[in-house]
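One chain of protein is taken out of this complex; the other chains stay put.
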Amino acid sequence: MVAAILKLTDVVKRYGTTLGVGPVSFAVEEGEFVTLLGPSGCGKTTTLHLIAGLLQSNEGNVEIGGRDVTGVEPQHRDIGLVFQNYALFPHKTVFDNVGFGLRMRKVPRGEIEARVTRMLDVVGLPGVERRLPRELSGGQQQRVAVARALVVEPKILLLDEPLSNLDAVLRKRMRLEPRDIQKRLGITAINVTHDQEEAFEMSDRVVLMNQGRIEQIGTPEQLYDAPASRFAAEFIGEAVFIDGRVVALNGTGAEVEASRGFRFKGVPRADGVKMGDEVYLLVRPERVEVSLSPHDRPDSVRATVIDRVFSGEQVSFIVAVESGLKFRAKKPSLNAYRDVAPGATVWVAPVDCRMVPRGP
Amino acid sequence: MTGDRRFGRLLLSPITLLYTLLLLAPISFFLLLSFYEYTAFEMYRPNLTTANYDRLLFDPYYRNIVYRTLRIAATTTAFSLLAGYPLAYFLARHAGAWRGVLLFLVIAPLMSGVIVRTYGWIVLLGSEGMVNNLLLFLRVVDKPVQMLNTEFAVILALVHILMPYMVFPLFSSLAGQDPNLVRAAGTLGAGRVRSFLEVTLPLSRPGIVMGSVLVFTLSAGAVVTPQLLGGKDMQMLGQTIYELILTVLNWPLASAVASILVVCQFSVIFLYFRGARRGATA
Partner (left out) sequence: MAASTGFGRVPRAARGAALHRRIGTIAGAMAVGLTYIFLLAPIIVVIFTSFNPTTASAFPPRGFSLRWYREFAASGSFTSAFQFSLWLGALAAVFATTIGFLTAYAARRFVVRRRELVQSLAMLPVMIPHILIGISLLVMLTVVELPELLTLLLGHVIVCVPFTVAGILASLEAVDPGVELAARTLGASRLRVMWEIVIPLIAPGLLSSLIFAFIISFGDVYIALFLSGPGMTTLPIEIFTYLQWESTPVVAAITSVQVLMIIALGLVIERLVGLRKIIRI
């Protein structure tokens, strides 16, 4: 078991009387890349600032590297923070920006020079020491910001939506960069983003937040395959919900009847679900099989195509089964699906459906 | 952060010390003198009395000065608004590329100080000044008109000196308005005058209030301008206080006069802001 390098215990942040965040508890292991994911206003940036000490919690405590840092000022927390807009000092050169933290730590001049040069090499920006931040491109500024945060060898690297200021193309290309640097240096990183795809590609684990609370913590696979709530399912990937009731139970599976009498068989049983419970049935459109013949799958049922939307890589169908229940199916736009037009008859089979307990 | 609050308080301590020790405390003490007894030897004696106020309220000499001050301040405010509004409107809406220069030309006189501008009016309004020479040249008059030492001169100079204080708040409130509002009123069928009266003017109310309060306050407390342009017969409250302090040496009475000035000003401020609030909620 690796020691937790960061531990939040029941942290609460209030603004006046309104609740900002909490109670929030989670732990991060050394060397992990963890992302706080959630819609805007969910408290993810507040949580990051609580870790950095830029905000002080009203309750609970924060431990970094086994030391309780609750109430400790940010300059004594041993963290590195990369800001959303990078927050480079506009009046200082790249060298002075990156060297700032070392200077604050009273590192001798010669060593500062060596370490800044080395760190600029690590982030792939050698030779820009004398330039001012505004003379660099957005992507280069981001790397300087990362270098500035890392050069002091912090216990944890905090990233506040580091990619959000880049344009769409650069953003996709830069996505793996922070993670790459992080893995190479073997440092722990906490990232904040509202972009699910970005979070999944970068992180070992994801902390999904909503309205100041944690909805679910897990690996990207866990979050995608077994969302703990309707919010989790909707925020991650595409999701269609169907109201249903549990009508049969066996060891690990269940049979769920949708409102129109359509029965889903072999749905994995969620914890604590009993006979007769009302549940949501999560159907991922990309997991609905569509075929032109009834013989491809034994569990498929006859349906009529109502609409078809072509979006390049993929093509989506709205289909209605005989009981009147409608699904969305999303398929790669291969030739096989090109000719399926509204009105056509197809055979569909929703596979890998999930039961999501209905909240109170 | 609690550290933030402590640091903030530290940063605010110089201004707090300065204002409490050298602004609020002295002013409170000075105004307190109005309730003290006047004696020729010690200047004031800490015996509480209303004698100073009695004298002010029942002596027609002082009553006249109060009326004159209020009249001059109100007239100055009205004319500053009348002249300043078109200017501010022009600067906010139509000045274009010249805006910087034109604003500078409004600020420059303000920065040159009260004395410089008052002196300018002495030169302009004197019997050999430009205004008289112009009037003589145009044969409007056949001998120089007495303009110095009149209420007219005082008001004219005060409007001139204080107009920037009217223009800036007006400019801010007009420049802050979304120009699309007037365009929207236009598309809805309102003419220029109509959309000015119904959109621009009501929205510039905070600027009008702020500017008027500033001009009224500053003109009611003026000393230098009325002293040099109005002379002894046109005395205003500020001059009375000045004389009582430095020449007559009756500080308790000066304090009572100052209190009246302060009361007048605060009631104007209060009425204005109440009016402004009512306007905003209506």
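List of remarks:
Here the chain labels run A and B in written order, and each chain numbers its own residues starting at 1.
The rule is short, and it goes like this: contacts are C-beta pairs under 8 Å (C-beta built on N, C-alpha and C of every residue); 3 or more make two chains touch, one makes a residue touch a chain.
Please read these numbers as outputs of a predicted model, since none were measured by experiment.
Only one of the listed residues, B:L218, B:M234 or B:A256, touches the absent chain: B:L218. Of the candidate positions A:T9, A:Q56, A:T70 or A:N85, contact with the unshown chain belongs to A:N85. Seen from chain A, the chain kept out of the figure touches residues 52-54, 73-77, 79-81, 83-85, 87-91, 100-101, 104-105, 148-149, 152, 158.
Mapped onto chain B, contacts with the missing chain fall at residues 3-5, 7-9, 11-12, 14-15, 18-19, 22-23, 25-27, 29-30, 33, 43, 83-84, 86-87, 89-90, 94, 100, 102-109, 111-124, 126, 128-130, 133, 160, 163, 165, 168-169, 172, 191-192, 210, 214, 217-218, 220-221, 223-224, 227-228, 238, 241-242, 245-246, 251, 254, 258, 261-262, 265, 269.
We take it that only the chains that are shown with their structure count from here on.
Per-chain Cα centroids separate chain A from chain B by 60 Å.
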